[in-house]
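Below: the structure, in structure tokens.
A protein chain is absent from this complex, but the other protein chains hold their places.
Here is subunit A:
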Amino acid sequence: MENRAEASARNDQTARVGVYICHCGGNISDHVDVESLADKAEHLPGVAAVRRNMFMCSDPGQAMILEDLQKGVVDRVVVASCSPSLHETTFRRVLERAGVNPYMYEHANIREQVSWVHHGDAATQKALTLIAAATAKARLLQPLDPLRVEARQHVTVIGAGMAGMRAALDLADRGFSVACIEKTPWVGGRAAALDRVAPTGEAASDLILSLARRIMQHPSITFYPCARLVGFDGYVGNFSLDVEIVPPEVPNDEELRRAHEAWTAKEPVFVPSRGALIAPVPSTPQRFRLETGAVVLATGFRPYVPKHGEYGYGVYREVLTLPQFIEALRDTAPQKGSTLTIDGRPIRSMAMIHCVGSRQIPGLHEEGPSGHLNEYCSRTCCAATLFAAAQVRERFPQTHVFDFYRDIRTYGRGQEEIYQHAAKNKVLFFRFEPENPPQVQPFDGPGGFPLTVSVQDTLTFGEEVHVPVDLVVLAVGMEPSDIGDLVHLMKLPVGADRFLLEVHPKLRPVEMATTGILLAGTCQAPMDIGECCNAASAAASKAAVLLSKGFVTLDPFVAEVDAQKCEGTGACLEACLREGAIRWVEGQRNGQTVRHAEVVAALCLGCGACVAVCPTGAIQVKGSTLAQFEAMVEAIAAEVAA
């Protein structure tokens, strides 16, 4: 009751509210009687002007508001239109342009909450109620200042694959200090297991080395091998990361030992399938804290591992995955003769099967141990498969290649030619339906082939075709890396496909819901190396935009303590959901030192849990005070008839 008295006492009798009602084409005006609504709204307390427009968000609509504000007809604004998530920012900007504090604004949603769900008189009545409530709140609005927090000129990149390296370099070149933490001793990620890369045919090792050299030499990049994130705290501009370094057992890892011996501070040491060594392998465990402004996640992917017996995988030694085959093909060169030899066995005929572990269909494919199906297309396997197929045909013309596909799309610039090229090189295609996938079985016919691939081939008019082969290669899809610990630690949103989820796939494609955390590369979705680098450069740009001013502005809708009213009960500290957002400080009251609560604005979530428990009403969320809410409730209860 005390609060209510206060509310009316503080009710700003001089406030001049402008109410702007949008027709939204006919979206609103088809169901809400906008004309009578405007007439009624004029009589609401505190309203100085009511106007209507077909599209309030249009330039003429905005100009109408701007003019009223500039002429002083109104000093605060209520727009009744669509959802605030669409245009609240638009209208706040109008206030800014008029030289009025942008927080003297209230939004009434009369589209999603009214015209899309109610019809007739009831709709008009509810629209009026919402406008009355918004107006009542608007009368009590106070100018607010956006929060401004210092931003460290430092970015941490997690993962040193192609995407991680690319992001680190872009940021370092823009003048930021960069820490790059990588859980293995190597840089290069999955690309290190590749040979030549489609569509241009560059060596993957060259791509890795060109970035690795620059990382090594760049004075602003600190690379931490064998490092993992173990603690995460803070907010945009001011994150604290705890990093743990666990040295690997070098003598047990022959390749690592040799690379480590060969390492000098001058050149990276490249080891196929492992990566490039660009820093000495740490010898002692260590734990330290990184103070950083933004975090770029570049944690990558892992190839799908077929289940035991899936297309004969794990049952017949002649069945390999595409990554295994690429490594085998790379390691066999140079070879004499025109027939490919793998493990000493001549490969006269080989089958490649697409979409293994991708585009899986519920009810048709068996779920993995985690209960998941990979329903997405892995995007890169078609091009990689056909690129490998064409390489085989060119280097070993006596080796026949048979390609079994559900659908083929070597999407992307310069990649369609790979398909053409493979077909020109006499790769023979078979097309199957998902419910009739190829069967890999032992072969006892002529020629001494170990296996046969049988398929109901839609290209041969649905006939069952048997292909005798020496080798089967499974084009496996991509799955996200196992980063459950990071997801838990940093509270990262994960999509239904288990990849990390951006805020919006088109409008904010490399940002996460937590400002200051960005996505680069295949931790977000299957991508090829070019796309990884695109995404990494985008993430680097976003991080730079966030931090480059040296400060970050945040919405001011956070809790605030009235030190004069706070009696130090501590209820707010107990109720607070965000650790560190409320703390004790000492202050003076009536000449005495007293302890009272204080809000750390940058950490506050603005949830209001503290407001609900404070016995003295000393804590309020700015922009949503109890007085404002009470005024809204009273306006709703007043039941103005539409």
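Simple rule for what comes next: a contact is a pair of C-beta atoms (placed from the backbone, for glycine too) under 8 Å apart; a residue touches a chain by one contact, two chains touch by 3 or more; residues count from 1.
Going forward, contacts and distances are computed from a predicted model.
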Among "4Fe-4S dicluster protein", "Pyruvate dehydrogenase E1 component subunit alpha", "Spore maturation protein A" or "Sugar ABC transporter permease", the UniProt name of the subunit that does not appear here: "4Fe-4S dicluster protein"
Residue of A:289, A:424, A:508 or A:549 touching the missing chain in the full complex: A:424
Contact residue for the chain not shown (choose from A:39, A:121 or A:463): A:463
Absent-chain interface as seen on subunit A, which is shown: 348-349, 400, 402, 423-424, 426-429, 445, 459-461, 463-468
